[in-house]
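For this depiction, one protein chain was excluded, whereas all remaining protein chains were kept in their positions.
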């Protein structure tokens, strides 16, 4: 029977290579897979495109990736209060694609759901319409927004079963759930692993089809 | 405090008028709000546009609406084995807009999520591309699909609290959950009503913001 | 002319929210509105990082860093609350399911254009937009609360915004330290003023023409609005 549990964070991020596109869940610290963030920093990769809501603040969050200079581009909505990112951004060492948060998450969902894009009313008449196709529907103007996909998605769950079904803890669900749908390899860091059948089938948030690797922060 | 519980099915469908667009949840009998289906049939309305996966089979399902001749158009994916609908369809008395099931549900989601449409790869190169704008993205062709919204959505849940938070039973969740997001008035028929705070906040499928009326099939 | 302090402004906004409405309070000043809300009002608060029915701040020492609001401050969940992912949360916002979003702003124009995400100045930080645009476009009503003028005394209600826009023609009502201003199709209408203020006082601090509503109300210095 399928069992996606791996023994350590390094195994969970194995295969992540130079130039990969990597989604990282979390809104602030909630939903941030800290073990994976550290494990990737230790890989010695370069030139990552990072898709995440924030750019870290300080300490062992995504700041670590900027301090290690492994990110060449970030796609996010709110890279503020991010000392390390800011320094590199101002030095022109890292590219920023700023995306309104709802558009960011919807682009990820579109990637995961096999859509070629969607029409959003958000950003019309603002600087965010630059470079985007405008499409009018029923007299209202929309921007054509493109899907986002990734090589890896790294997220934080609460409980996973051995098959890879995942639940989240309160607001830590945020971008994590949708990111699991949009990457070739999806690794979930959880507090606890249980046997298949122990999660309520109605309360599973991420069905196991989306999950390739599960790592329990503390041993199961 | 908000309390959306109504005493009978007639109150749940109050305000539904001639010419309204009405979404009805259910895949076969699972998720079909039978009390509401009957209550609408008794309203004496005419000219409804029905959005539902199926067109009923027989008995007290959506067949009732065709027998009562209250539907002038149906938007659905699979109107087969539907005796009453078939008779009217063949007589040219009811219009059919056939939509692949995944496109149907995604159009409803787009309506509920405030999107102006989306690009789908489904139907390209088939009769379903007729009349639709084709958009090429990264060398792949997509059809521009339009959102669907409704005046009423009528769905079947399992448990609701008095605020209007809803859970579903197994595969009865189907189109119900997404339909609650896309209508001006959303009525949910449930097996049981509980006090606010009795549902697990992590296991609520439809948050109460989407729900206007809750009716318990059997008394709470 | 001394206007309302931030807390009194928050009390004023809280008192005006429709009963049993679904409300999103933006980051910053709008957050304080929660402190003045009548629990009997039945207002249900949304937070865009995935909460419906946000409760008050937790007791000291009881913060849970998986239970935070859009400003990343610890909150609680009120009875009957629920959690969901960002995709559903922004669908609620963009899809018009939020009755009122209360937002801070740098500038609001006479036709309801909103500038609240970018000061246009280089502050030594990269730009950040967060969920501001989604709220501004999606909520049924956009209310703005802000100081009537900038620290330098310049109007924030203007004929045309000079700062990068958040969204066009979205603001319906502006609560300032001096007045409540309604954005109508034919211009700005003052529907309430701080006790002792005259229209010319407010007009002098406003960059677009104002007129008085037929039925004017008075804002008390504590932020209460008398009919």
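The letters A, B and C name the chains in turn, as written, and every chain counts its residues from 1.
Methods note: a residue touches a chain if its C-beta (ideal position, glycine included) is under 8 Å from a C-beta of that chain, and two chains touch if they have at least 3 such contacts.
Nothing here was measured: the structure is a model prediction, and the numbers come from that model.
Participant: If I'm reading the header right, one chain is hidden. Which shown chains does it touch across the whole complex?
Facilitator: Across the whole assembly, the hidden chain touches A, B.
Participant: Touching the hidden chain in the complete assembly: which of A:120, A:165 or A:185 does that?
Facilitator: Final answer for the missing-chain contact: A:165.
Participant: Hey, which of B:49, B:120 or B:185 is the one touching the hidden chain?
Facilitator: From the options B:49, B:120 or B:185, the contact with the absent chain belongs to B:120.
Participant: Which listed residue, B:13, B:178, B:193 or B:211, touches the chain dropped from view?
Facilitator: The missing chain is touched by B:178.
Participant: Tell me which of A:52, A:77, A:120 or A:181 is the one touching the absent chain.
Facilitator: Once the missing chain is taken into account, the touching residue is A:181.
Participant: What does the interface between chain B and the hidden chain look like in terms of residue numbers?
Facilitator: So the residues of chain B touching the missing chain come out as 27-31, 53, 55, 77-82, 85-86, 89-90, 96, 98-103, 105-106, 108-109, 120-128, 168-178, 205.
Participant: Contact with the hidden chain only, please: which chain A residues?
Facilitator: The missing chain touches chain A at positions 1-2, 109, 111-115, 161-163, 165, 181-182, 196-197, 199, 201-202, 204, 207-210.
One rule holds in what follows: only the chains that are shown with their structure count from here on.
Participant: If I average the CA coordinates per chain, which chain comes out farthest from chain C?
Facilitator: In terms of C-alpha centroids, the chain at the greatest distance from chain C is B.
Participant: For chain A versus chain B, what separation do you get between their C-alpha means, in angstrom?
Facilitator: One centre to the other, that is 32 Å.
Participant: From the mean C-alpha coordinate of chain A to that of chain C, what's the distance rounded to whole Å?
Facilitator: From the centre of chain A to the centre of chain C is 30 Å.
Participant: Send over the residues of chain A in touch with two or more other chains.
Facilitator: 106, 120-121, 168, 170, 205
Participant: At least two other chains touched by the same residue of chain C: list those residues.
Facilitator: 77, 83-84, 90, 93-94, 137-138
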